[in-house]
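Of the protein chains in this complex, one is absent; all others appear in place.
Chain IDs A, B and C follow the sequence of writing; residue 1 opens each chain.
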């Protein structure tokens, strides 16, 4: 069987709708358009929605910015503010919220390094609250941050590291940043997904087996992710479907041709995918050539968004000018 | 029109043979098999060969090591020695050869950073020849090395930088290292191409307009390259051809179905490629997820090969133990 | 008051002996000389020794290799083996020991990056024990590793992070690697200190307030450190003492001159130190210009030593050839 690989709720919904009419049962969607961007809020309300979309109940907000890649600074700033607004909108932060930011992913693998790079950009303040023995501050909130690495580097489940730290430092909120895989190239580096469900096993472009979610960590977890790759097997599969679909559209229903097209089996397709991608399968990704600089840009946009969302006395002008 | 993107002479030959019987006119090929590797020497003898393969006259040696990716140190060492032998076999180096090694590519773009990384690994000695006012040495040859960057970083054609340095330092030989694109995933990071024709416009995964060849630089140029990516448009195109071919193989010649398959036009395919790859087209690459560490490994193998080939008093044991 | 800054027990002992005759009470010392190195074992036996040397009871082994900086590979290998022998000699590891290696220090500050760089060099295996559900293996022991960062980067006490991970993963042993400060330039990058007392508050070139020791973590902690800097204030102070001492040696006891030299007060010296080092005081370090490459070399030597010490089926040839 070929598995379409995506970490975006919005794409799971699209896949449902490719095969069915109407909205996904148990799911509510609202869309909001701005200049240069679209915000889509997919709410999975119950078990049915959860089963259809393969994701836990909760809110999945997608900010789509088709021109983010070549955005000027004004649009980037706009997106940082929008991200901050959506994070706040989830409703779990105020001035007294103690946050632990977790940058997931492997810093040695470029398209997986988004999380650690965002961590380098956030304003970490918890040490000052400790040093001055304070509970609150007029300008900044209590924020800690860590990049725990991946199991191949540490030998330890990422979830265990984070849980150990949560138990020692008792944050009110965990924000986890991760690089994602999308199904479509057009979403790579142009879409930000924010969710109140945390990171669940199998998500992200690495393989995590323990979830980073409220159930496991005992505190709410907001997940922020951006697709940085398309899985190559998914792209090859979609390409085959496209060409088959294109031929079907000109064939007459009922002809031998049409039924042959109908019958191209999953196994045949899988064999062809293997032929194209071996010997690297399943670890081949499709990614823009300039992914290194794209990740740098994204980490600034997201880092700024987090700084505005979490620190009540900090606005965009401050983050651009006073934090580096 | 869809252009199949490859920098490997061996793949240009394959493409000829997909459409024609027999060897390419004006081309001579010899193959040598060893344990774990195959060496193929494609000699383009005249204009006909040059036109068919789209490459200048000269020798293109390919070392194929299907298991290079997961090779143990013994196999890696074997390949370094083989590479050294083939470089020497081209017949332009002896103990008195003064060599300039040029690491092409952009160090900020992981799959394009092979050249600069190899330069970090070679034993540079020219400064000692100058400091001690020597012409020759018992152990090492006179070697200089530079990574000139790419035009997007410097504003200067790479060729001009190299030519300026060649004119100032008068080497007898230039060795240029570059990351390549191959048509097939199976060759990515498993194939080393060595050629006595230098780098010619349009080669490599960046875009160079001036060649780094004997004609331009005035000294012989050996080019060493390894494919690190497959161009995504090429992969999508090949995928479509595969599925069409697969359906043709079951269709009966003469049926409407067969002729529809025959008629899938270049434009239709191109439109589908664009649909899959926009908005990043034409800068999308397919690459193993662990390309960062693959490039590190390759740069050691090639750096060792160069150190053995160029420095007469140095063998493999030395490069593994005394050069870092 | 001027504080002489050193993390080496051997230098604390020297300071005692500058002012007193004989061995430090409550301290036992043995020395062993090899070709190119000296091993000194300082054992602090009781409270008296602990007070005089300002360090907890325990063993402090120093491997001094005056020529380590320019060592050839043979000497480096020798030191890795010696280090492995001393780690084993402390007597707390066997084939079943589960070890957590902790790379202390700030990866963004070159002379403080030794710990994280060693972590990049050790063979991490714990993930395979989990994946294959094994308790022991013929070749390798169960090893995990982490670089927790510093409080300025994470907002969290390093000790808390490590303790959280220890509680989740239950290792039998923690090995902590840290960059140290020595009093003398001649020990920078030529001395390795191994101790069974862990890291105690105030040690290392960063400032840690919670110790990484058995008392806090609940498991034995071996600390391995190499001095990478001399504190500039310490060097300036020692320089002043040297010149004063040099003048005293030519002055006659009892003369006005001699007594003036005797009377150069601590405050005067401190004022002069401030004059030389402001405005960076107290964060000025003296370090070899090539510290970046020295740290790279040291991390390989120590990483190899750890791989040999911890993994029973791995010897030096393996670490040089099969682990990268």
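Assume contacts are C-beta pairs under 8 Å (C-beta built on N, C-alpha and C of every residue); 3 or more make two chains touch, one makes a residue touch a chain.
Not measured: the values here are computed from a predicted model.
Contact with the chain not shown here comes from a single listed residue; of C:95, C:238, C:297 or C:318, that residue is C:238. When the whole complex is considered, the residue among C:92, C:284 or C:316 that touches the unshown chain is C:284. Considering the complete assembly, subunit B touches the hidden chain via residues 124-127, 130, 143-149, 151-157, 160-161, 163-169. Touching residues on subunit C toward the chain that is not drawn are 66, 69, 108-112, 185-186, 188, 190, 205, 229, 232, 235-236, 238-240, 242-244, 246-247, 250-251, 255-257, 260-261, 264, 268-269, 272, 275-280, 283-293.
Please note the rule applied: only the chains that are shown with their structure count from here on.
Comparing the CA-atom centres of all chains against that of subunit A, the greatest distance is found for C. Separating the CA-averaged centres of subunit B and subunit C is a span of 46 Å. Centroid to centroid, with C-alpha atoms defining each point, subunit A and subunit B lie 36 Å apart. A separation of 41 Å divides the Cα centre of subunit A from that of subunit C.
In subunit A, no residue reaches two or more other chains under the touch definition.
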